[in-house]
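== chain A ==
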Amino acid sequence: MIQTPILKPGPRQDGPHPDHAAAGRPQPSAPVVRIENLVKRYGAYVALHEIGFELKSGEVVAIIGPSGSGKSTLLRCVNQLEQPDGGCITVAGQRFEGGKEHSRAALDTLRRTVGMVFQSFNLFPHMTILRNVSIAQERVAGRSRKDAEDRAMHLLARVGLADKAGQYPARCSGGQQQRIAIARALALDPQIMLFDEPTSALDPELGLEVLAVMRELAESGMTMIVVTHEMRFAENVSDRVVVMADGRVIEEGPSRELMRDPKTERTQRFLHAVRDR
Partner candidate 1 sequence: MEALTQLARGVPWTIALTLTSFLLGALLGLGLCALRLSSSRVLRALATGAVLLLRSVPPVVWLFIIFFGIGFGYVQLPSFLAAMLGLALITAANMAEIYRGALSGVHRGQTEAAIALGLSPRHRFQDIVGPQMIRIALPSAATFAIGLLKDTSVASLIGVQDVAFQVNALAQRSFSGTGIFVIAALLYIALSLPIAALARWTDLRLRAKVAR
Partner candidate 2 sequence: MSEILEFWGEWLPTLLDGLLVSLKVTAASLALGIPLGLVLALAVKAKSAPLRIAALIAVEIGRGTPALVLLQFTYFGLASTGLTLSSYAAAVAALAACTGAYTSEIIRAGLEAVPQGQSEAAIAIGFSRMDQLRYVVLPQGLRIAVPPLLGFSILIFQSTSLCYAIALPELMSQAYSVGSNTFRYMPILILAGLLFAAICIPATLLVSRLEHRLDRHTR
């Protein structure tokens, strides 16, 4: 059992799970997520106006922008927690057109391909931490209880919480809960991980331990979309930054370049405001 709390750097050094090897990762240059003209409305209110961007395998994209700009809505559209009204999202070669019903099979595949981490953790309070990480493996991937628990222990060790396996989430700090949530999302060997403001509900020092796990995950080659208010994470860990405001992408580019030298006045204002805090 690996007991190091820190993920090993380097692409996929932790050893791919059999499921994963079979899935066959897309070509390095091919986009693994492509979002085209995405539209989401709530009644008359338009939350997303024809959003589009692409994500290559192994890439880490940070989405930043003022609250209410549609960042979380966009993220939730990627795994169809919200159904878009128009446009198209392609995930690992699977097309999901907005405004259409999707088959159970298509959604099942999508959710095994995409893992998600929520702002409020959403751990299952009535299950032990081990069970939180093993349940989907049994129910969704059809693994045996033993295989699922072995894998769960391995993942908990990766996030440095193997010793908590038998406890209930309420006994853990917020930072620990979020690291467990990351382990839970990794349990189905997703190709892509979505993070919806993973540190916003945490005290700064607890946020750091979560960010450390995320950084290691990024370095291990995971494809990630991270909605965040952590400007340092956006600048130093992500490869690219997408800036959203009022349901539109107003700027995107390589992280360092964009964060140090934003082109649009709107981005400059936003960065100025958050850095002032």
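A quick word on the picks: all candidates are chains of the complex that A comes from, given by their letters.
Keep this in mind: a residue touches a chain if its C-beta (ideal position, glycine included) is under 8 Å from a C-beta of that chain, and two chains touch if they have at least 3 such contacts; residues count from 1.
All of these numbers come straight from a predicted model, not from anything done at the bench.
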| item | value |
| --- | --- |
| Interface partner of chain A in the complex, by touch - 1 or 2 | 1 |
| Parts of chain A lying in touch with candidate 1, wherever the complex brings them together | 79, 81, 104, 107-108, 111-112, 114-116, 118, 120-126, 135-136, 139-140, 168, 170-171, 181, 184-185, 188 |
